[in-house]
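Here the complex is missing a single protein chain, while all its other protein chains stay put.
Right after this comes chain A.
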Amino acid sequence: MSYASRNKLESARTQNEEDVDVVGRSTRHRRHWWQTKNKRNKRPIPNYNSMAVDSVRKNCLQLTKGFNEDDAPINKKLPKELILRIFSYLDVVSLCRCAQVSKSWNVLALDGSNWQRIDLFDFQKDVEGPIIENISRRCGGFLRQLSLRGCQSIADGSMKTLAQLCPNVEDLNLNGCKKITDTTCQSLSKHCSKLQKLNLDSCSAITDLSLKSLSDGCPQLSHINISWCSNITESGVEALARGCPKLKSFVSKGCRQITSRAVICLARFCENLEIINLLGCSNIRDEAVQALAEKCSKVHYLCLSGCSKLTDTSLIALAQQCPFLSTLEVAGCSQFTDAAFQALARSCRYLEKMDLDECVLITDATLIHLSMGCPRIEYLTLSHCELITDEGIRHLSMSPCAAENLTVLELDNCPLVTDASLEHLTSCHNLQRVELYDCQLITRVGIRRLRSHLPNIKVHAYFAPVTPPPSAGGSRQRYCRCCAIL
């Protein structure tokens, strides 16, 4: 790798030469090289006439020749390849610092090979269009992974440049870049055929056109996230499913226009799906989940929260076809009953995380089945399951999962749960957090007893703290110092 890049370096140096000075100056002011040029120009320009500037620059060049470049001991000892290799382990900030050391380091630090994976989340407010264009110009084909999460000022123009200059991008995160429209996806599909992961979370201007163009140009796509893009309908998803058969992960939270038909298409064409999140797609019906279960038997993560039209049929289909399910989130699916969970508990033995928030019909029977059938449960949410009683908790606490794996148990708004449940839970040695908000039969005494058995546990309930809160303005001395002395 280093040899290959060395050739690139040699050629790159001549064209970067002029940037060096500018970059060095700018970074001194805690700006990174990818920041816009016009900001730099705002600095006051010294009042020399051009003749004087020229002579100063000449002197500087003569002076620095003696110290710079290859004469520095570290540069003598280490070949460029090694320095480059060392740089490849640094993060964005350290690289930018190294770029300020000398001209040769500047070239090495800003070499595209060090910038294969970039995450600009920490600089989201500063990242603007010209920065992205600079990055894409520098990195070119090296860029594999770019996260622009939360960079709201990014628009289509700069993304187009990026797609043109960096054809090898594999993983692109545009979470929350709200200005982005279908144009970006069209240029991505045109130039970046290697794209594997694309996150378009909260890019609300995205429509079906994007998905259609992606399905044309990015056949390698394996992960896609179109959460909260509310314009997306079944036709877009259908096109995507046809064009990208390698899809492993499909996340579409809050896309209300996605229907059963869209999900059936996904199931038919993308048999490798493992992660599916359909939170809040409230139009989905049983036939969609049945198709999913039938075709995609590798699914291990499934979120159907808020799909309130689903009934037991869905869960039973899942239980029969998807034995590897490890995470199941069905918050707000209020039609599920004990029978479905019984079937599920019998066949899905690898379940680790279950969110049963607001499955109001389930009773202690579900807990009994889960405790017998699923020994790996770590995380269990039973919020708003109002029929759960101490008896269910007792069975849960006696099960094999409770003793070893159970770490989080959410029981908020279960009005029948009493202190006796907490007594049972003392046998869950791994338990780290229990939510008990609004369980009005729980008392402070019960919580104290639980704490005495499991000292590291976090119990969340609406109880005022026993210790008074620290005074808001910081403690002030009651007497002045001289009074204290007296």
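In the analysis below, contacts are C-beta pairs under 8 Å (C-beta built on N, C-alpha and C of every residue); 3 or more make two chains touch, one makes a residue touch a chain; residues count from 1.
Definition applied: contacts and distances are computed from a predicted model.
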item	value
Missing subunit (named according to UniProt) among the choices "Protein prenyltransferase alpha subunit repeat-containing protein 1", "inositol-phosphate phosphatase", "RING-type domain-containing protein" or "Nuclear prelamin A recognition factor-like protein"	"Protein prenyltransferase alpha subunit repeat-containing protein 1"
Selected from A:G112, A:G129 or A:G150 as touching the chain missing from the view	A:G150
Residue of A:G112, A:G129, A:G176 or A:G217 touching the missing chain in the full complex	A:G176
Chain not shown, touching residues in chain A	121-122, 124-125, 150, 152, 176, 436-440, 442-443, 458-465, 469-473
